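Yeah, one chain of the complex is gone here, protein chain that is, but the others are all in their spots.
By letter and in written order, the chains are A and B; residue numbering begins at 1 in each of them.
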Amino acid sequence: MTATASLLFGTMDTTLQRAVAGDHESFAELIREHQDMVFSIAWHFLHDRDRAEEIAQEVFLQMYRTLGEIESEAHLRFWLRRVTANRCIDESRRGRWRIVTLDEAADVAHDADEQRDPLLGRRIRQMLQRLPAQQRLAITMRYQEGLEPSEIGAVLDMPLNTVKSHLRRGLSALREWLGVSS
Amino acid sequence: MTRYFLNLILTIVAAFAIPITASAQGTRLKLDFPDMAAKASETVDVTLDGPMLRLAGKFLSNNDPDERSAKAMINGLTGIYVRSYEFDHEGEYDKAQAERIRTQLGPSWKKIVKVSSRLKEDVDIYLDMQGDNVIGLLVISAEPKEFTVVNIVGPVDIDKLVGLEGQFGIPHLSRDLKGKHGKEDHHE
Partner (left out) sequence: MNFDHELNRALARTSAPDGFADRVIARLGRTDTPRHWHWPAAPTLRRIAAAVVFTLALGGLTAHQIIEHRRTEGELARRQLMTALHIASAKMRVAQHAVAHD
């Protein structure tokens, strides 16, 4: 696994090396570098900032415990995406999720540039919550992280066809709910 | 006299035993669509007979709720068959293919749900029933660019199947089905 991971994901950079060696400041630097990615995956999945932060914190604590297995920066990104996705799925199964209303969604600050049509962005994020968990994750990985279907398959441990199917079905449902023609 | 009576009983049992056993296992339908496979841009072809189902069951994780649920669900099933074809363009497949499948359905099959949409997805769901017990499931889904058939042979737990990926805000199908029993029709 170690050698394979090196081949697949490249080599370790110095911050990662120092963090693996137990340097807390380097570990904090890694968190700051990846916190937006992890938090955003959880936030888009749950649409609940408190729970998204809770999950993101758990992911980084788990990362700390398994840092020794991380081979490179690319491997770390892959690992973080996968573990965050798994934690999101676990969280959704606890049955605590909810649908936020448009009013609630409007209260949530968002960094993206939404000058043209802010309401559509919020409605997309809201409607995303109605999709089954796997479709939601596939779409988040595609549009938040810009991953190709094959990369999504690797992160979510799914066959390529299943990923494509989740993307297609999810997007089709979103289009329908949002009244967007294909 | 006793011997004659015994023979009569055995004959009656033999006459009924085979159909009962056969129907208790449900019916595997013939799902061959070579023309579609040739034209499709993407194909999913899953054939899991009894031994493969049991093998798959051994590799399902107890830690993953979906897989745990799947493990419970396949208990007692004798086959799962899926054919799904995706096409690049609309109208690339013959919708009459669905009819070929329907002609295989005997009187024990009941149409439970029919969703018709002129522009989107048509979904028909049939259950193979033995009394109140479900012993088979058939789903036929026809979209403009996709055709999917699912045949599950054996006692299917519909709630578990629908609940494989949680989706909130929508009532349970089985409850709706019970509410719509008056609408269900035997397949002719």
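The rule is short, and it goes like this: a residue touches a chain if its C-beta (ideal position, glycine included) is under 8 Å from a C-beta of that chain, and two chains touch if they have at least 3 such contacts.
No experiment lies behind these values; they were computed from the predicted model shown.
Enquirer: For the chain that was dropped from the view, give me its touching partners among the shown chains.
Expert: Output: missing chain touches A, B.
Enquirer: Would you write out the residues of chain A that touch the absent chain, in ascending order?
Expert: Touching the missing chain: residues 22, 24, 27-28, 31-32, 35-40, 43-44, 49, 53, 56-57, 60-61, 64-68, 110-114, 117, 120-122, 124-125, 128, 132, 134, 139-140, 142-144, 146, 159, 161-162, 165, 169, 171, 174-175, 180, 182.
Enquirer: Could you pull out which residues of chain B are in touch with the chain that's been left out?
Expert: 44, 46, 48, 52-53, 55-60, 66-67, 70, 73-74, 80-82, 84, 113, 115, 121, 123, 125, 137, 139, 141, 148, 150, 152, 158, 161-165, 167, 170-173, 176, 180
In this section, only the chains that are shown with their structure count from here on.
Enquirer: Quick one: report the Å distance separating chain A from chain B, using the average Cα coordinate of each chain.
Expert: That pair's centroid distance is 35 Å.
Enquirer: Looking at the complex, which residues from chain A come into contact with chain B?
Expert: Touch list, chain A to chain B: 90, 92-93, 95, 97, 99, 130-135, 161, 164-165, 168, 176.
Enquirer: Across the complex, what residues on chain B touch chain A?
Expert: 42, 44, 65, 84, 86, 120, 165-169
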